[in-house]
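For this view, one protein chain was removed and the others were kept in their places.
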Amino acid sequence: MGLEAISFLVLAIITLSSALALVLSRNIVHSALFLILSFVGVAGLYLLMQANFLAAVQILVYGGAIAIILVFGVMLTQREDMSSTNLFNKQKGLALLVASVLLMVISRVIWLTKWGSITTIKTTVHNIATVMLQQYVLPFEIVAILLLVAMIGAIVLAKKVEKAS
Amino acid sequence: MLSTLVFVPLIGAIITMFLPKEEDRIIKIFALLVSLIPIVLVGMMWLDFDMAAAGMQFVEKAEWIPSLGVTYHLGVDGISFPLLVISALITTMAIITSWNIDHRVKDFFAFVLLLETGLLGLFVALDYVLFYIFWEIVLVPMYFLIGIWGGPRRRYASIKFFIYTLLGSVVMLVGILALYFGSGLQTFDILTIAQQANLSPTFQWWLFLAFFLGFAVKVPVFPFHTWLPDAHVEAPTGGSMLLAGVLLKMGAYGFYRISYTTFPDAAQSFALFMGVLGVVNIIYGALAAMAQEDVKKMAAYSSISHMGFVLVGLAAMTPMSMNGGLYVLFSHGLISPLMFFFVGSVFYDRTHTRMMGELGGLYTKIPLAAGLLAFTAFANLGLPGLSGFIGEFFTFAGTWTELPNLVMIAVVGLVFTAAYHLRMMQKVLMGDAPAKYDGLPDISARELWVAIPLMLLIIWAGIYPNTLLSFFNPSVESILAVLGVM
Partner (left out) sequence: MNVGIFTPEIVMVITLIVILGVKYLAKNQFTVGLTAVVGLITAGVSLAYLTDDLGMIWGHSFVVDSYSIFFKALLIGVAVVVSVISFKYVEEKKIKPGEFYSLLVASTLGMLVMVSSYSLVSIYIGLELMSISAYILIGMLQEDKRSTEAALKYLLIGALTSALLLFGVSLLYGVTGTTNLIQIAEVVSSGQGALTATAASMTPLLMMGVVFVLAGFGFKVAAVPFHMWAPDTYEGAPTSITAFLITGSEAAAFAALLRVFNVGLSELAETWSLLIAILALLSMTLGNIGALTQTNVKRMMAYSAIAQAGYVLVGVAVATQSGIFPVLYYLLAYAFMTLGCFAVIILLSNNFDSEELDDFRGLSEKAPMFAAAMTLFFLSLVGIPPTGGFLGKFFIFKAAIGSNYLWLALAMAINSVISLPYYYGVVKNMYLESPTNNMKLTIPSELKFVVGFSAIAILGLGIIPEKFINLIQLAANFVF
């Protein structure tokens, strides 16, 4: 087992276990913190695939900005006891069943597939720019409108809270 | 010509919808005038009708949906023409009968006219899509006629009517689609499929069954008949007249027009089965009629009984029996509306009851109306000299050579038929009249306008059957040729 494989394993375990902890934690602030950890794990995986720019963006945007906003949001809206702020219902068993079936299916597919490997590696920043502003410029523009919509939505919802209180 | 005939009532119905709601009288007169136009048109067609020809006349054919092989194909032959006469006539009579409707008048007459379009269209449609559309168009207004203007149990009756007929027609639609895909001709034309489709006997058997279910509900064939007494009893009298006079003919017409010509092999193997069902219809209908207290219900079961003759006639597959079956259709189309008119309208409007136990001695109170009812009852039980007799006699005489056993059983039914009519007359007309029936007005001029034309036709068809037979015979012979009997 090479160094690469070991790092992959470590990062994968970090990502998955923190994701699991995020779901199972009863305290929503803990969940938010686990989320950051999971994001960082993913960033590590990106690095491993030599997508260094993406890794940096991942840490900056997801691990930094989004997570902070999330925690802010939680702190501003939640006033009571934090110990059981994450809601659960009684369908744990069913969820476990579905998840394990899915796991089995995916493992089977992974097992059946004859994998190849890619050797060519390019500098990523340049490529991302080209792809995003040439091939995918249309989706890129649409995303701008998507953000506008998200903003309108946020305003609609925020106004609602104001009205209720 | 045929298009005009079919769509004049529809246009009339649409115009009726836009007439002012309060002007009941204008609406009624307008509907009556519109309903006279088909009668005139049918009369004009009679003059031009070529009696010798077996094929379709007044044919109108146009491409409709070429990519599917749907055509707008109308035509009339000796089988359908008399049914057109009845449809046009009975609609007018039903409108006159319904003169005293006072609830949602506009809707009522619009529905009656729409119903007429469906009936006329059904009898001239020569394309399966068209045929099915008209079949459904008939269903909807009838449902509303029963459901909105019916008697106390109208909701139950209308739902039952709707469900039975709709299920039957959906099975038929499946049959039509199977025929379309199975024949491989890429056409919905009834005649083309009948002539050119090369269907294997097994496939024919299944298709015959699908169509049989659709038609059997309408005829109605025992055991699909249970909707009929309810529908008849609850329907407003005008609706009952149309139901008994024309709607019941749709199923039998379907056997003549579609089942026998398109699935000849299957028809042969179903013949005995249909004959037996026919005899069951005759006997069961007559026995059930004998047990009824409600005169209208008795008339309903009597319809079931009479439709049995048509089935027997179809089963025997001789020229005489097939002609006889059609004759029964025509004559029943005249007599049964008259019967419903008397028990549901003339007598009911005066006495406000249809129960035999509460009626009685009306011969002394309203002699003219009572006499006419007696005439109708005699026509219905098959008195020689009136139209009912000819049809029954032809059917049995034609069947005797093929299925003598069936005829012997069925003749018993005739005895019961006579019995229940006599029982009805005895209970309603004879005996002592209760005092509350003193001073009842006798039949009015409006009512005579319904009764007299129908009675004249009944007498004419009873003493001079050749008029009708010359319509029927060429077409019947061509069907029998397809069946390989002749």
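Here the chain labels run A and B in written order, and each chain numbers its own residues starting at 1.
Everything below uses one rule, namely that a residue touches a chain if its C-beta (ideal position, glycine included) is under 8 Å from a C-beta of that chain, and two chains touch if they have at least 3 such contacts.
Being a predicted model, the structure only gives us computed values, none of them experimental.
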Open item on the list: With touch defined as in the header, list the contact partners of the absent chain among those displayed.
Closed with: A, B
Task: Sole residue of B:Met1, B:Ile159, B:Leu272 or B:Leu448 that reaches the chain not shown, by the stated touch rule - done: B:Ile159
- [ ] Specify the residue from the set B:Met56, B:Leu84 or B:Val129 that touches the hidden chain.
- [x] B:Val129
Task: Per the touch definition above, residue among B:Phe81, B:Phe109, B:Phe123 or B:Phe144 touching the missing chain - done: B:Phe144
Open item on the list: Considering the whole complex, not just the chains shown, which residues of chain B touch the missing one?
Closed with: 17, 64-68, 104, 107, 129, 132-133, 136, 144, 147-148, 154-155, 158-159, 162, 166-167, 170, 173-174, 177, 181
Task: Hidden partner interface residues of chain A, rising order - done: 105-106, 108-110, 112-119, 134-139, 142-143, 145-146, 148-150, 152-153, 155-157, 159-160, 163
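Here is the rule we use: only the chains that are shown with their structure count from here on.
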Task: Centre-of-Cα separation between chain B and chain A, whole angstrom - done: 73
